[in-house]
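With one protein chain held back, the other chains of the complex are shown just where they sit.
Let's turn to chain A:
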Amino acid sequence: MGRYVIRRLLQMIPVFFGTTLLIFLMVNVMGDPIAGLCGDRQCDPATAAQLRTEFGLDKPVWQQYLTYMGNVFTGDFGTAFNGQKVTELMATAFPITIRLTLIAIVFEVVIGITLGVVTGLRRGRPVDTGVLILTLVVISVPTFVTGLLLQLLLGVEWGIIKPSVSPQAPVDELIVPGLVLASVSLAYVTRLTRTSIAENARADYVRTAVAKGLPRRRVVVRHLLRNSLIPVVTFIGTDVGALMGGAIVTERIFNIHGVGYQLYQGILRQNTQTVVGFVTVLVLVFLAANLIVDLLYAVLDPRIRYA
């Protein structure tokens, strides 16, 4: 097990450098970051040149990358053009997004798995068909539509929630945005659980559990669910990474100043340091989430052993 973890951690190194380099190059291709700084007017050539030297933009790209990576390993993610440290931005943005992601995951686990179990055990009945159609609708409608609709109805028309989340983003204000963020994944979790439950419900060991005279609840929870959750856990695990980076739309709609919001601003202002810094951390989160999922596999299914 220990050896397996070490091997996986080592495998992360090339992935880490590869992705960061790719992002670095992509941001460079986007155009001259200085050009956008002075608004619609052309920048004063002298100021522009000074800024370029200050941020090291006059050097070749590979050299910029090496300098940047060198700084990253000392904990310095650079400075945004407005003079704020990128690490400072992260310190305010990440807690908010982590909170939002956790709320979304709770929705996925609680609602998604419950609906999946209920429908999986009642295949072809009205509940099943109803939920199935609902999930199809949720999957088909883009997040910005669901988000804006809920914001308009719950926030503006009925005044149940605040349409715009305050800068501190307390948990209660993040519930509706969390639901919006979770919606599509929640529908997938429901469907995945449903299929898995329906498939395993016919398994021999479930029949054995019934023949042992166990109460139905115990048959479902202890025997059926535990076996059926293996693919669902994989999905939710990888979704952690996707949710954290993919909150751009949701965070924009509800004006949440999290990672998605900062990334959006960074891209809009061609703020290389911010974009590369945030994405690098997201890549790390994604890799860690994947590793945890693989380790969870072995916990859920004793037939899997890592050497």
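The rule is simple: contacts are C-beta pairs under 8 Å (C-beta built on N, C-alpha and C of every residue); 3 or more make two chains touch, one makes a residue touch a chain; residues count from 1.
The criterion applied here is as follows: contacts and distances are computed from a predicted model.
S.K.: Choose one: "Heme exporter protein B", "Sarcosine oxidase subunit delta", "Peptide ABC transporter ATPase" or "Oligopeptide transport system ATP-binding protein". The correct choice is the protein name in UniProt for the chain not shown.
M.R.: "Oligopeptide transport system ATP-binding protein"
S.K.: From the list A:P60, A:P126 or A:P302, which touches the chain that is not on show?
M.R.: A:P302
S.K.: Given that one chain is not shown, which residue among A:V72, A:L214 or A:I267 touches it?
M.R.: Only one listed residue reaches the unshown chain, and that is A:L214.
S.K.: Pick out the residues on chain A that sit against the missing chain.
M.R.: Residues 203-205, 207-215, 218, 222-223, 226-227, 300-303 of chain A touch the chain that is not shown.
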